[in-house]
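Excluded from the complex is one protein chain; the other protein chains are retained at their positions.
Up next is chain A:
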């Protein structure tokens, strides 16, 4: 049992990975081989980075012991700010920078308010969910602005790779995934994030600047969400103010399915990615297997509850082990 506990702590994404492989096999059989063909994979991989980047941010924030419900709104606000600035003649790089700054500022406010007033981030970011969504509609003036024609799509959304299998966005996604993964496992800052979420009093008593660590995680989460929103807008070709609705809960579901603990300290970037992939695979696989697509949300909901129940059970076991001796 100790072994199981340890495996779970070191590789909390393992259960999700096994489930993912099983589902891929199941869908491949049920769809008579359509699921894994090049066209379908291209479709899945084309939109995976958008939800995946958000999930990475949410997962890291959850490991630090906090929570962000505003990611879906930031997902819409960041590209909308960019579009409005570009309509006013700003060049793309400047608008991109401004958009990322807007996202970072929202992350900072989320973190600062949560820590300064010692309130649950669940509430802070729930408020921000509404405020950022409202701002998105307000700055757009009610009509989505027209995007200029000369956007650097080659850098973000063009198809590349063998058989044009990936979009450029996938490469950004992989780069961010590798960098954040290394940050979490190989740097002292990653150690601080895990310690802060794992047991706050111990982290604080060892001199870790826990407030700063959390605020940085909030900001990273917001910036990644905003960046992901921009990828979606470039793919769709229009900054709709409604994009990203419900994304926050999907991202939390992805993190939890990937093994992140709601109480912090446990989780991996890979887990968040596996969780997101699982959600995308279910979405796509249900359609291909001729199952009523309305079962999609049921499946995600069921998986989330299942994952948290498993989580809670493991935690109880962990406590039992701690009481020994």
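By our rule, contacts are C-beta pairs under 8 Å (C-beta built on N, C-alpha and C of every residue); 3 or more make two chains touch, one makes a residue touch a chain; residues count from 1.
Keep this in mind: contacts and distances are computed from a predicted model.
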{"item": "Per UniProt, the name of the complex member that is left out, chosen from \"Putrescine-binding periplasmic protein\", \"ABC transporter related protein\", \"Pyruvate dehydrogenase E1 component subunit alpha\" or \"Ferredoxin\"", "value": "\"ABC transporter related protein\""}
{"item": "Omitted-chain contact residue, chosen from A:203, A:273 or A:286", "value": "A:203"}
{"item": "Residue in contact with the excluded chain [from A:48, A:106 or A:195]", "value": "A:195"}
{"item": "Missing-partner contacts on chain A, residue numbers", "value": "2, 5-6, 9, 186-192, 194-195, 198-199, 201-208, 265-266, 318, 321-322, 324-325"}
